[in-house]
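Attaching a single structure in structure tokens format; questions to follow.
A selection of the complex's chains, in situ.
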Amino acid sequence: MILQHVVESQQFTVPMLVELFNLADGMERIVNRGGTGDYSNRILASLFYEHSTRTRFSFESAMLRLGGKILATEDANQFSSSTHGETLEDTVRVVANFSDIIVIRHNEVGGASRAAAVSSVPVINAGDGKGGEHPTQALLDLYTIHREIKTIDGVKIAMVGNLADGRTVRSLAYLLGKFERVKLYFIAPKALRMKQDITEYLQQYNVWFTEEEDLKKIVNEVDVVYMTRLEPDQRVGVEPRHFYIDEFIMKYLPHKSIVMHPLPRSNEISPSVDKDPRAAYFRQTRNGILVRMALLASMLDR
Amino acid sequence: MILQHVVESQQFTVPMLVELFNLADGMERIVNRGGTGDYSNRILASLFYEHSTRTRFSFESAMLRLGGKILATEDANQFSSSTHGETLEDTVRVVANFSDIIVIRHNEVGGASRAAAVSSVPVINAGDGKGGEHPTQALLDLYTIHREIKTIDGVKIAMVGNLADGRTVRSLAYLLGKFERVKLYFIAPKALRMKQDITEYLQQYNVWFTEEEDLKKIVNEVDVVYMTRLEPDQRVGVEPRHFYIDEFIMKYLPHKSIVMHPLPRSNEISPSVDKDPRAAYFRQTRNGILVRMALLASMLDR
């Protein structure tokens, strides 16, 4: 797999995903055994222009689990403070001289691709801007399906909540569309339905999907329920229990199915669900380490 | 010694303390030799909801001295920012998937115990809330007495300053009460005397203590003078030199006795005392590394 930079989820083909997920499966052994020695002198630089401790910790943990090292800043804005006004491009050129791979979280759409254009070391996009990309989140979601359901082809998945703005569900729907016989159930309030660019893309590639307004109607049919946050103001005029999961709805979910959530969650999952073995949302976090280890390793090996 | 989590100093029995301090004594050799290799792939996550660089550095240094690795945030509040509102419990569940042990500093009393209740990896309380616990500070204080005076049984200690609110002196008095023939001299302004919960506990267990209002009166009798901060507003209507130590008072302190302070200090110790070999307050800092190494090692070995 040749990956110079990871900027957007569209870069990934099905064969690349398969290879990446196989690599990620093998990473479990490295976590347990403790590092490989192969990356013990490689440095990952975390260049975060916005706070996102969850994402930063996940990448840094993946690098440490590989046996590598870390340079971190929670406040990369200092590079381009009003006093100095350094361009993102110059900052990246400098940091590329300090490290072997850069993970960047930028506050503007396109930030990661600008960084990749000038960097002498690989760049991974860890989120750029509100409407931008966050490709490794989509990868870990897809990897969780691969790992828990054992197949992506043929998977039936309900996506629930704010589908209009949800970066994760949009990217995941896009990637799932590349697999065979996938069925997508979009469960959203009318104002927050999956947007036309994605539904047209799915139609174009003959991917089966349907739109509903109540999870309960279809929960017994799916392999995966992918919950997302509904912010308080998005619940106005909405029947929130249609986009909510608790122990009663779990009764209808098949035994081998799972519940996912990109986290942080708000009130859309009852805490009573947490102990159900089908609640996969914290395992998802752990899968993120494995898939990021696989990504880092293959980019550093390049 | 079986320690799943360290939440409060009350967890520790005398045999556990003896075992921990023996382990800490052996850590000096590991610091000099440089790591053991045994922890080279273990990750400590510093989850600090309040700034406390001193405490964070001490734990992180201990982990690095053991040969381990670190994930750090100085601003864990980002996890539960107003936008996202993630619960402490969810954050801890996530971070437990990134690390092998969590050191938490929380802004609310009970924060560490809530974290321990849901964490899949060991949790150490590095301070929770203004009136809360900070058990490793008490451990390093007690370890300093063990190391410098060679015994805790029979020790005579003056605690000086704000005893009413001082978390460190309260915990230390509590732990000392578990040892034999200890004598406690509480030297505080009237308004800042040791509180009744502690004095009643000492009476119940027949621990000798007395209360005075001037250090000078008893300085020639004690093995340890444990100084604490008096804030400027706490000096109003008080004779500050009664709770102060300088080279003149040091003349009355026995040769083998020591002066301790949890740091940071304010004006209660004259800088002229710093070069006196009995000034143990910076050595206390170094002892904190040893005792935290012992704690981390025994919790990771569990």
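Remarks
Per-chain numbering from 1; labels A and B assigned in written order.
Note that in this section contacts are C-beta pairs under 8 Å (C-beta built on N, C-alpha and C of every residue); 3 or more make two chains touch, one makes a residue touch a chain.
Not measured: the values here are computed from a predicted model.
The complex is a homo-oligomer: 2 chains are shown here, and the full assembly described by the structure file contains 3 identical copies.
Everything below uses one rule, namely that only the chains that are shown with their structure count from here on.
It takes 120 degrees of rotation, in steps of 5, to superpose the Cα atoms of subunit A onto those of subunit B. For the pair subunit A and subunit B, the distance between mean C-alpha positions equals 41 Å. Interface of subunit B with subunit A (complex): residues 40-43, 45, 69, 71-76, 78-81, 84-86, 90-91, 93-95, 97-99.
Every residue of subunit A that touches subunit B in the complex is listed here, in rising order: 34-35, 51-54, 56-58, 60-61, 64-65, 67, 72, 74, 263-266, 282, 285-286, 289.
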